[in-house]
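Below: one structure, written as structure tokens.
A single protein chain has been removed from this complex, and every other one stays in its place.
Going in written order, the chains are labelled A, B and C, and every chain counts its residues from 1.
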Amino acid sequence: MNAPTPGALTSSLLYLDGVSVSFDGFKAIRGLSLTIEPGEMRAIIGPNGAGKTTMMDIITGKTRPDEGTVMFGGSVDLTRLDEAAIANLGIGRKFQKPTVFDFHTIEDNILLALKSKRSVLKTLFWQTESQQQKRIDEILGIIKLADKRERLAGSLSHGQKQWLEIGMLLAQDPKLLLVDEPAAGMTDGETAQTAVLLKEIARDHSVIVVEHDMGFIRELGVKVTVLHEGSVLAEGPLDQVSANERVVEVYLGR
Amino acid sequence: MITRFLLSNMDRRGFVFLALIAAIGLLVPLANLLLPAGSPFHVSTATMSLWGKYLCYALLAISLDLVWGYCGILSLGHGAFFALGGYAMGMYLMRQIGSRGVYGNPVLPDFMVFLNWGELPWYWYGFSSFPFAMLMVLVVPGLLAFVFGWFAFRSRVTGVYLSIITQALTYALLLAFFRNDMGFGGNNGLTDFKDILGFNVQAQGTRAALFAMTCVMLISGFLIARGIVSSKLGKVVIAIRDAESRTRFLGYRVDRFKLFVFTVSACMAGVAGALYVPQVGIINPSEFAPANSIETVIWVAVGGRGSLVGAALGAVVVNWAKTVFTSGFMAPYWLFALGALFVFVTLFMPKGILGTAQGWWESRKRPAPVPAPEPAPAE
Amino acid sequence: MRILSSLLRTLALAMTLALMPALAFAQQAAEDAFARLSADSFSDTARAIDILVQSAHPNAAVIIEALADGRLLAGGGAVAVKTKEGGFLDARTGQALAAQPAGASPVRLNNNVRRVIQGALGGLGLINPDPGKRVAAAEAVFRARDVSVLPVLEAAIAKETNDRARRALREAQAAILIAKTDAPPFDRIAAVDVLRERGDQDALATLRALPGDASPGLREAQARAISEIEGKLALWRAGQNLWYGLSLGSVLLLAAIGLAITFGVMGVINMAHGEMVMLGAYTTFIVQEVIRSRFPGLFDWSLAIAIPAAFIVAGAVGIAIERGVIRFLYGRPLETLLATWGISLILQQAVRTAFGPTNREVGAPAFMSGAFELGGLAITWNRLWIIVFAALVFAALLAILKLTPMGLQMRAVTQNRRMASAMGIRTGRIDALTFGLGSGVAGLAGVALSQIDNVSPNLGQSYIIDSFMVVVFGGVGNLWGTLISAMSLGVANKLLEPYAGAVLGKIALLVFIILFIQKRPRGLFALKGRAVEA
Partner (left out) sequence: MKLTRRTVIGAAFAGATVLSSLLPAAAQETIKVGILHSLSGTMAISETTLKDVMLMLIEEQNKKGGVLGKKLEAVVVDPASNWPLFAEKARELIVKDKVSAVFGCWTSVSRKSVLPVFKELNSILFYPVQYEGEESERNVFYTGAAPNQQAIPAVDYLAKEEKVERWVLAGTDYVYPRTTNKILEAYLLAKGVKKEDILINYTPFGHSDWQTIVSDIKKFGTAGKKTAVVSTINGDANVPFYKELGNQGIKATDIPVVAFSVGEEELAGIDTKPLLGHLAAWNYFQSVKTPENEAFIKQWKAYKKNEKAVTNDPMEAHVIGFAMWVKAVEKAKSFDPDKVIDALPGIEAPNLTGGVSKMLPNHHITKPVLIGEIKADGQFDVVSKTGLVAGDAWSKELDGSKDLVGDWVEKKCGNFNVKTGKCGGA
């Protein structure tokens, strides 16, 4: 989907190499290396404190690594950019706890996420064009909230908020989506639907999914990376990974 | 485009408010000037100038509500912008005195004469011109807000920390303006004004005109603030208030949006200060006192945070109550009443007068309310 | 007048020596003195003291001491001394009187008369058997520089055996000699040396007062001594400024440390914090009033009694505020700001109504009055005690938070309320106690501040902004940060003050804090990591 830009150092969409970060002496990430290819969907699993969320923070510019390389699209050094710039490059992020704008309507939530110029003046004199309105309607349809568009996001249920947030990611139309525990706190039915939704998205986006729920990962059926104590423990299809002795040891605490 | 920007999404409450202010702005000066003092509809000059003061405060409250109610920036230093606008106007009025000061010095204001200043300090140049002074009313507070906000928002100082350093800002300015060496009249400030644009500031006609001008500015301030909050930028700003990092991950440069709103708000506060000075007749450093800024926050809280009409209403109600309670037998106890009001409002009316009234009204109209979201965290 | 009086005195002395049957004369002179004491004129009173000393009246010391204390009554032809026990003596004869003589009122003093008394008492005290008294007397002579005392002084030096007293006497002698134009030049240069060795501000003042007649040699010695003393004093002054800084820092620490708990640990912006300080100060006032009226003997213990009282009063009010208002507002820090601002208005006006708007007097116990010299540092006792007190409060607070079960629970609740509650901690109770602790500590600050500041309803307002600056600069939630922040702000303020002046110095610090927060948005000692922003 994305041809490497001229002068690219790598053909990968996302390229992490030897990344480390520590908080007050605690090494949250140590020598993490990871590559995501364009169009790929990757699941990342690992026990609590494995560094999953910190890794996302590093990719999205919230946390600066102490050392290591983080490249996007082959040539852009993400460690030098702030969150907004990274978002505008085409990296979207969904939080562990669903984070939507409670005091905005569902439609406005999507509108705010819709890919567009983000400058102060442009937003001040913004007028929604019909094409954009169509896209909003389309996304509302995908996330099954079209009939609730005028309601405040704060009044949604937990699962609906998760979908709304995914819808916002869609509206952003990023090249890479980072999705943190999309199925947390969902009913089984909702979980299955979410998996379908994600697979649909993965058709034309690269996606990284962080998840605990093995059933959910199995449903996605993608390559899995296991993190442990801030570095990669194992990588491969789920069956292969779950057979790995080290992984079993870490998960079961033996 | 501008009219669309200003008037789009206007709700009924907004129209009522605008109509009310416009009517006041038109009728009060007329009732003051044209009706004889005996008429039951006559408005005395005292009442008019009192309400002129309230309306200046209302504009200040709207400007604060813009940053606090909509953007979540609790500024405890908005009085500083108000006072700076006031000083810019005060400097113009001082220069208009000319040689009618008590010492008859054609250039220097009186306080400089008796403190033996040799010549006018450079920063007083230009203030004899009305357009320049009016420009400064916007530029000085705006520039201060811009520079302050540029640093503060870029380094992501938020919440309580931001509130405390805005307080430090206004406190530092308070101390600075108290110094007589600064050339702003020290503790006494600027006073004894004579003319504005050639009209006697104390004349009834001038007062009526100033009152009408205050209403015009209040309407303009309201329309601009309204325009901002109902535009997409307004939605971004509210998004920043409710989930700052989410907004950032959507690709919005949060610092720039905050800076924009903060600067616009400071300019608005400056205008309020500029209108306040000729009506009150004095500007002095006590306007910078942190307590004044906190009080402004309380007007907004009382009226209803996140509602422009509410903020204006709060300013008028609290100040009116202050006027009433500081006279007569209540005089020694009015601080009890004021203090109790603040405690009461924060405890029992977190949405302010307007929000509470609206909630009550809606619950009457619709017995089964939609589940309202939890009140937003203030940070 | 002084020249005339010393002339007269010399004359009187000469006459006394010439006419051996001097008793009659002395009698007459004393009568003159008593008449002058009754004249209610400052110059007559001063003259009377001189005469009493010159004529060596047997009661001179008693009379002059009484005069100094305002216990000398004159008028209606009588002069009487009111004894410290409340009885009355006839000043002429020293015999006890039955009652206060009719028409007699206390002899009034002004500064001029006080100086004459100082000199006279100095002259009389030089032959006191107690060496400490002799040093004090020599010090008085040093300041008064009364030439007429010189013979007595020299006699005293000759038979002085105590080293300290001897040095003090010599310094006093030097102070007189250096200004005595008819003294031998060699003696005067030696006097300069004595003063150079003394080397303090007073020596400098005495040296600078060298009359215009001085010989070039004397001038040179004086200039050298002055520059040497000045060099030494400049060093000491730097130390002194540091001391002032520490002292200001300790005041800031006391005012802010309660806030470091309520604001730093609990996240409550308590605008009524200053009023807790004020309540502490008023508690001190009440304690002292009760002691004054009921148990005057306990006065020196008044502060020690006020400390727990202030802690309890402010702490109780704090708990009431927490239970009554703040507990409904957790998670809404900016709204607690508004509510507590309202509370602060109410408390201020309540105190104003109850105690009146004016300042109330809180006295200093004897051990907190005055100052002592440590090398070239002048250290006032009250500041020293406040520093000690601040250190104790800090240590106690640290111990409570770190070592006691209550401290553990407090930390647990503030870090994870739900978890703590699940583990059986009664969070509501802990909230109230934590807030009470912070407020109580503010009350303790009030006890200390009552010693250096106004005890008025406005007391709290003047410290609230500074307190917030200290806590924010130090980093919220960190007691050590508060300590370092208070001390560094105090010292920086005091080092800036001599150059920039008090106002500019303060503005500079405020601007510095504003800029500093940009660099480190969470203060000096902020926690890092993910948890902070979660």
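Everything below uses one rule, namely that contacts are C-beta pairs under 8 Å (C-beta built on N, C-alpha and C of every residue); 3 or more make two chains touch, one makes a residue touch a chain.
A quick note: this is a predicted structure, and the numbers were derived from the prediction, not measured.
Give me the visible chains that the unshown chain touches, in label order.
B, C
Touching the left-out chain: which of B:Tyr70, B:Phe111, B:Phe211 or B:Tyr252?
Looking across B:Tyr70, B:Phe111, B:Phe211 or B:Tyr252, the contact with the absent chain belongs to B:Phe111.
Touching the hidden chain in the complete assembly: which of C:Arg114, C:Lys402 or C:Arg426 does that?
Looking across C:Arg114, C:Lys402 or C:Arg426, the contact with the absent chain belongs to C:Arg114.
For the chain left out of this view, which of B:Phe41, B:Tyr103 or B:Phe344 touches it?
Counting the whole complex, the residue in contact with the absent chain is B:Tyr103.
In the complete assembly, which of C:Ala30, C:Ala104 or C:Leu207 touches the absent chain?
Touches the omitted chain: C:Leu207.
With respect to the chain omitted from the figure, which of B:His42, B:Arg154 or B:Arg179 is a touching residue?
The single option touching the absent chain is B:Arg179.
Which is it among C:Gly103, C:Gly132 or C:Pro357 that touches the chain not included here?
Residue touching the chain left out of view: C:Pro357.
Touching the missing chain, which residues of chain C?
Residues touching the hidden chain, for chain C, are 42, 70, 108-112, 114-115, 118, 143, 201-202, 204-210, 240-241, 244, 247-248, 251, 348-349, 352, 356-361, 363-364, 369-371, 378, 380-383, 451-458, 461-462, 493-494, 497-498, 501-503, 506.
Tell me where the left-out chain touches chain B, residue by residue.
Chain B touches the chain not shown through residues 44-46, 49-50, 53, 99-105, 110-111, 113-116, 175, 178-180, 185-189, 191-193, 202, 276, 280-282, 284, 286, 322-323, 326-328, 331-332, 334-335.
In the analysis below, only the chains that are shown with their structure count from here on.
Any idea which chain sits dead centre by C-alpha averages?
Chain closest to the assembly's C-alpha mean: B.
Roughly how far is chain B from chain C, centre to centre by C-alpha average, rounded to an integer in Å?
Taking the mean C-alpha position of each chain, the two centres sit 45 Å apart.
Find every residue in chain B that makes contact with two or more other chains and list them.
Only 245 qualify.
What parts of chain A, by residue number, touch at least two of the other chains?
Not one residue in chain A touches at least two other chains.
Would you pull the chain B residues touching chain C in the complex into a rising list?
Within the complex, chain B touches chain C at residues 74, 148, 151-152, 154-161, 163-165, 167-169, 171-172, 175-176, 178-179, 245, 290-291, 294, 297-298, 301, 332-333, 335-336, 338-343, 345-347, 350, 375, 377-379.
For a test of understanding, state which residues of chain A touch chain B in their complex under the given definition.
My answer: residues 60, 62, 82-84, 87-88, 92-93, 95, 99-104, 108, 111-113, 118-120, 123-126, 151-155, 168, 172.
Write out the stretch or stretches of chain C touching chain B in their complex.
Listed in rising order, the residues of chain C that touch chain B are 263, 267, 269, 271, 325, 328-329, 331-339, 341-346, 348-350, 353, 461, 465, 468-469, 472, 476, 503-504, 506-507, 510-511, 513-515, 517-519, 521-522, 533.
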